[in-house]
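Everything on this sheet refers to the single structure shown next.
Shown here: the complex without one of its protein chains, the others still in place.
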Amino acid sequence: MGTPQLAVTTEPLELDSLIASVSAPTALDGDPGVGAVNSFLGLVRRNNLGRSVLKLEYEAYEPLALRAFERIAEEVADRWPEARLALHHRTGVLHVGEVSVAIAVSSPHRTDAFAACRYAIERVKQIAPIWKREFFEGGDVWIEGATADPDDAAAREDAYRRACV
Amino acid sequence: MGTPQLAVTTEPLELDSLIASVSAPTALDGDPGVGAVNSFLGLVRRNNLGRSVLKLEYEAYEPLALRAFERIAEEVADRWPEARLALHHRTGVLHVGEVSVAIAVSSPHRTDAFAACRYAIERVKQIAPIWKREFFEGGDVWIEGATADPDDAAAREDAYRRACV
Amino acid sequence: MRVTIRLFARLRDIVGAAELDRTTPDDATVQRVWHDLVAEFPDAAAYAGSVSVAVNAEYARMETTVRHGDDIAFLPPVSGG
Partner (left out) sequence: MRVTIRLFARLRDIVGAAELDRTTPDDATVQRVWHDLVAEFPDAAAYAGSVSVAVNAEYARMETTVRHGDDIAFLPPVSGG
């Protein structure tokens, strides 16, 4: 394939290669094949909480981020055994309109592809050791969301709920 | 942009151009900008109801299909005013792994992007005057799904339910 | 008056044509056009409960009144996506 399924990178994200990596045929006997791919892109939004965003700077604790992504991939495989996931997150300085995270999930049927993709982005936001500093007109601020705890069952339930399962 | 937001075409579908068309900046004052893009691809699946699929042949009643897509775009705009939608459907002979439908929805926030994208594909399946003939090992069959009725409130409710709203 | 009938997918296969020109009484409804079509092609009756209709490339109803020159489409259950 060339494209790793899970990555943290400073390079621009290429959704096409993620999609290709989850929709290529497998050699598995009895594989029904891919019928649906759901994808998610997170972009740097022009406006956040009323502030005019100039840029975001993303930083990651890379080895732990990759382990968190592996964990998310395992959670997806447990719940949606026919789904295949690719998940890349970018770090460094990103300007408005640039893609910070790209996720592609394939599945024989669309319900699973949508749900697993939504679940994956929720889990990224919950447990990936990645932070963004927002530079806006008039200042800058570290954005802080969830306390990362992969074993927090309530957080995981919340992610399933948002995935509509 | 070059890429129409709504199209029926015999050409291969290019998700990137759909995404570009919904995520380009607007000149609107107070536009919060795009923070999320959800995309859906429907692919010709290798196996359908236990049959080994050789190819699908899609046909559309094109002018009515475009009107159905416009209607879907209006329904999306009514429910998710900040979302922008692009929706292309391919016709003609498609082989296993090829993309038959591509949808991209942008929004300031991910919940709306996911919901509107899911809603759009459900409505395509309900009301777009498009048919597929499946050629499988041992025969062929016209696939028949929903009786198309854009005014069927129960169908629309079902699409909202699947979109998790 | 004359109308054009447009057929798709398996309904087209049953009728053996994608388009037909037919005569129908003034003030006929789509229902009447369908009824006459089924009389001519009895296998089309299988779609009595599931067919959708469009007039001049707009979704319509069986009760819609037809005018001279109208383009009437009969649509089997759809399967796009």
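Every chain is named by a letter (A, B and C) in the order it is written, and numbering of its residues begins at 1.
Note that in this section contacts are C-beta pairs under 8 Å (C-beta built on N, C-alpha and C of every residue); 3 or more make two chains touch, one makes a residue touch a chain.
Given the structure is predicted, the values throughout are model-derived calculations rather than measurements.
In the entire assembly, the chain absent from the figure touches the shown chains A. Residue A:148 is the one among A:6, A:93, A:148 or A:165 that touches the chain missing from this view.
Against the chain not displayed here, subunit A makes contact via residues 42, 58-61, 63-65, 67-68, 89, 100-101, 121, 124-133, 142-151.
Just so it is clear, only the chains that are shown with their structure count from here on.
With chains as nodes and touching pairs as edges, the resulting graph is an open line. The central chain of the assembly on a C-alpha centroid basis is B.
Averaged C-alpha coordinates give centres for subunit A and subunit B that are 22 Å from one another.
The geometric centre of subunit B is 26 Å away from that of subunit C, both derived from CA atoms. Subunit A and subunit C have centres, each the mean of its CA atoms, that are 48 Å apart. Residue positions of subunit B touching 2 or more other chains, listed in rising order: 42, 121.
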